[in-house]
Structures are given as structure tokens and as C-alpha cells.
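Only one protein chain is missing; all other protein chains are in place.
Letters A and B mark the chains as written, and numbering starts fresh at 1 in each.
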Amino acid sequence: MKNTAFVAKYSKLKIIVLVLLPILLAIVALTIGRYPVSYADIWKALTGLFFAESNLSATAHTVIFDVRIPRILAAIIIGMALSVSGAAFQGTFRNPLVSPDILGVSAGAGFGATIAIINSWGSLGVAISAFVFGLLAVWLTYFIGNLIKRSGDITLILVLGGILVGTIFSSLVSLIKSVADPYEKLPAITYWMMGSLGSIQMKDIYMVIPPMLVGIIPLLLLRWKLNLLTFGDEEAQSMGVNTDRLRLIVIICATLLTASSVSISGMIGWVGLVIPHFARAITGPNYRSLLPVSMAVGGSFLLVVDTIARTLLAMEIPLGILTSLIGAPFFIYLLSHSRRSWK
Amino acid sequence: MSLEIRNLSFAYKKDQPIIEGISMKVERGEIVSVLGPNGAGKTTLFKTILGLYKAYQGQVIVNGKDVSNSSRRELAKQMGYVPQNHAPSFPYSVVDVVLMGRTAHINNYASPSELDYRVAKEAMENLNILYLADKRYTEISGGERQLVLIARALAQEPKILVMDEPTSNLDYGNQIRLLNHIKRLAGQGLSIIMSTHHPDHALFCGGKAIMLKDGQILCSGSVDEVITEDNLKNIYGIDVEIANAQIKNGKLHKICIPVVA
Partner (left out) sequence: MRRNKVLIIILVILLLFASTGCQGGQSDQGPESETKTIMDMAGREVEISTNIEKVYSTSAIGSVLLYTLAPEKLAGWTSELRDSEKIIIAPEYHDLPSLGRWKGSTPTGSIEELLKAGPDIIISVGDVSPEYAGDADEIQNLTGIPVVMVDGSLQKTAEAYRFLGDLIGESERAEELAAYSDKTLEEISTNLKSIGEEQKVKVYYAEGMEGLETEVSGTVNSEAFDLAGAKNVAVPDTPDIRRMQVSIEQILVWDPEVIIISTDGDTTHSVYNKIKSDKTWANITAVKNNEVYEIPNYPYDWINRPPSVMRLLGVKWLSALLYPEVIKTDMRADISEFYSLFFNYEISEKEIEDILETAERK
């Protein structure tokens, strides 16, 4: 057979590299940080997991197990979730410029977090409130979309609905900010909006794992069908896809992923927009490989950026700002170098 | 295998039907050309037949069974759709695009199997486009893209092929090559409904023809009965003459010639 396309497309090497990349980066990230922990200590800590009795200092133990490992895991998981969610939305909306918050999830989550901060509900309250309002915003968008659906293209209407709901929620946030106590609440809201993994603990990760699994598993299972949505509803339907149902599943799953991420990390922009493009440049647009590659690349990307954010200066560089600063020029580079890969 | 359409009507607003009372019958291996001026309702008719638009009255009957309540998957196994040339959003490889036609045969949570690859390959061989397999769908020519869309519909293994202006945007050579493909596919047993703006194309393909005007059937029957000077004048408002041209091998070919005023 002459055509390589019919041979197994996914070389084993590529798969191994993509699986190993985040793992290797995680090991490297474990050795980097403001608090000096020697390689010997890390080796002791890791072997200590299997052989009892290690004479590791208590602080080093805390830094490795309670500070760095949760944070590294969170960066990988959130990077994966945002990238998968962005890739799924880009296909569903047939638009490569769509990001995971197209339906207003970030604005909703921001509003939820703001309310929680104003009412001093604590960090758990902020996470839950952000999550709930993130879902609520998307539900509103979907509701509006269905309300006016009969007058045209549903994806366009959903995008418009998302802009509408997003605007309403961000205006509400601005309104609250304008009357918020400038000394106590305002800085907290501002910092939340900038995104950070600085206060991640294992319990946060345990908390978001269930909704994230609920979001990611169906998307991975349905990833072949996501391809068909990119050809538009009518063509997809003519090829045997129930587009309404598939789109609803994608929206629910992608929203769960984004809302869970945002709820523990605040707003982290650009990852969900840029990473799918990068993944597409590596593996092509077929969701069969695009989703796994987006996960690997997204997880690795956010891990690298967060490691920079926590080590470069004594202060934490707000993660959302760093991802935007790195993401935007990177995006321009991708666009100018792979222009032909999408129109 | 047969497709029968009875009294099919579709409207966005109830009192303003886009198509109304369309009935027709297509047998196995038959080609039906649908002619009509812009806005006559050809695309709407096709989409209603395919179940993409919900008819407010009438039935689509495949093999004696009303399919209005069939699932997308069942419908897709019966009818394949070749849309008018579209703007693709993502640079899929051609083989991926053709494979998408297999979706109705693939389990909900699965990806294409070896068998699906084989069927896709056969569909491409059928149209002589195997050489395109690894190319990017966004970077091939309009004619090639049209063939890929047909291959995709073939990979779907339908009994009926619905083609919306398959020759539009193609150069003269590609138009004729495409019509030859269509005739050959009909010869392989596929029923084909296609729309065209060229009476000559309908004449070339033979079989049946339908003329649509303002959403209703003006006339239907064999191409020779339908493609007449009077009917063409009626739907397009121009004077034409149908001439019989004798070609070198002695056969007579009907052709349609516009009359210079």
C-alpha cells in the first residue's frame, strides 16, 4: 500500500514522547523552587514512599509533598482540562478562535468568586461559588440559545448568547468591585481574577477530580465524532450524527472542565485557545489524536509556566498574566507559521 | 430499493411554504436531475428529503418504510449527501474526511477500524482519488474537493445519493468527468438525485428529470419529456432550442442552445 495514511498513523515514538513529556517535566519541576531542596532530599523523599524511615527534614518533606507535588499536579490537570475544553469548543463552534470561556463560564465563575469574596465565604466557598456560577452562566447561554434557536445557526446564536451572558456577569463583577471595600475586598477580587495556583492543596485536587473526570471521559470517548461537528450540523447529521445531543454533551463536558479549573485556580487565560492550535500543528486536526495531544501539551505548558511563576521572583507572578504574556505572542507565531492549516 | 416522496412540504413560517406538495419516485440505479431557477427550492427539497429540515406535511418512504422518525444513524445508512462546495474550517487530511462518512457504521464511542479504512479506500479508488489521501482537504482544488465529498458519501455505503449542484464551481473538464462518475455510480446500483443548472447535464445523464418553480413541481418525467423548449422558457424565461447533434460515431445527442435575440 502506497499511502502512508492507511498505515497506523500514530507512531509509537510520538505517543511515548507525549506521555513522558509531562512526567519528565513534573520531575524537573519538583526539583525547582524558592526553598532549597537538594536532589538527595528529593531522592530520599521518593524512595521514602517505598522504604520506610527516611531522615528527611520536616520542612523539606512539607515542601515536596504538600507544596510542590499538589501544585505540579494541579498545573498539569488544569492545563489538560483547559486545553481539551478549548479544543472541543473550537470544533463544536467550527471556529479556531474560540476559547473555553466562549459560553461565559469564566465570567460566571468570576462573578461567583466575587460574591464569595465579598461575603467572606472562605476559599472553599469561593471555589464552590465560582464553580456553580460558571455552570449557571453556561446554562443561561444555552437557554437563551434555545429560546431564539429557530431563527438561525445555533452555533452563532450560542456564541452571541455567550457574549451576552459574559458581558452581564463581568459588568456585575465591575459593579460589585466599584462598591467593594477598597481596602479589604477589592485586592482579593483583583488577585483572584489574575489566576494563581499558589494556594493549591491536595484537597483542592481531590475536589475537582470527579467533575473533571466526568468532563474528560465522554469527550475522549466521543472524540471521533467531534470531527464531524466541524463540518457543520447539516453535514454531520447527514452522516448519522445527532448533533443536538452531541453538542449538548460537549458543552456540558467542556464546561465542567473549565468551571472546575477556574474554581481552584482563578482565571487562566489563553491556554485553552493557544494549546489546541499548537497541538493541531503537531498532529493535525483529527480529534482522535488532537485531544490526547492537547492534553499532553496543555499539561506540560501550564506546568512550565507555573514553575516560572513560582520561582522567578520572591513574589508570585500571577499565573493568568504570565499565560497571557507567553500565550499571545506564541499565538501570533503559530498563526504566522501555520496559516495554511486553517482559514 | 426505492425512494418515494409523497406530497412533501416544508416552510419556515407555516403560511409561506418553501416547497409544497412534492412527490416523486426514484428506483434503484436511476438518476433524477432536478432543475429550477435560483430560489426555486432545490436545496430545501434535498434537505427535507434528508430529514435535515422537518417537513410539515408529506412523507419520505425508503423501501416502503416511512423514515420520518428514523434516527440519524439509520437515515445515514440509507441516504448519502453531497453538499454544495463548502468552506472547511480545519485542515483535515483527505483520508480523514472520507473516513468521516463511516460514522454511521462506527460504534458511538469508537474510532474507525481497519474495515472502515478499507471501505474509505475503496470509495476513493472508485473515484480515482486515492492519490489525494494524504493531502490536506483545505489545500486541494475545488474539483478534487467535490470528488472527496462524493467519496465520503460513498464510504457511508448509502443506497441513495443526494447531490446538490455537484458540477458547480468545476471547470469544463471536471464537470464532464464528474458526470461520468455519476453515471457509473448509478450503473453500480446507486439511486441518485442531483440538482443542476445545466439542462445539458440532465440530458447527458439521462434518466428522469424534475422541474421546480416556486417550490412546486412544474413537470416531471423522463429527461426527454421534461427538458423541452417550452418548459425551459417557462422556468428560466429565455428562449432556447433543443437540437439533435450528430457526433462522429453517428449517434445523436440532444443539446440545448440558447437563441440569440
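In the analysis below, a contact is a pair of C-beta atoms (placed from the backbone, for glycine too) under 8 Å apart; a residue touches a chain by one contact, two chains touch by 3 or more.
Worth saying up front: this structure is predicted, and the values here are computed from it rather than measured.
With respect to the full assembly, the chain omitted from this view is in touch with A. In the complete assembly, the contact with the undisplayed chain comes from A:V179, out of A:L97, A:V179, A:I209 or A:I332. The residue touching the chain not shown here, chosen from A:S99, A:T114, A:S129 or A:S196, is A:S196.
Although one chain is not drawn, its touching partners on subunit A can still be listed: residues 33-36, 58-59, 62-63, 66-68, 117, 120, 122-123, 126, 178-179, 181-185, 187-188, 191-192, 196, 198-199, 201, 310, 313-316, 318.
Note that in this section only the chains that are shown with their structure count from here on.
Centroid to centroid, with C-alpha atoms defining each point, subunit A and subunit B lie 43 Å apart.
Only residues 3-6, 91, 94-96, 221-225, 227-228, 230-232, 234-235, 237-242, 280, 284-286, 288, 340-343 of subunit A touch subunit B when the two sit together in their complex. Interface residues of subunit B, counted against subunit A in their complex, comprise 47, 50-52, 71-73, 75-77, 79-81, 83, 86-93, 95-96, 100-101, 103-104, 106, 108-112, 117, 121, 130, 133-134, 136, 138-139, 152, 156.
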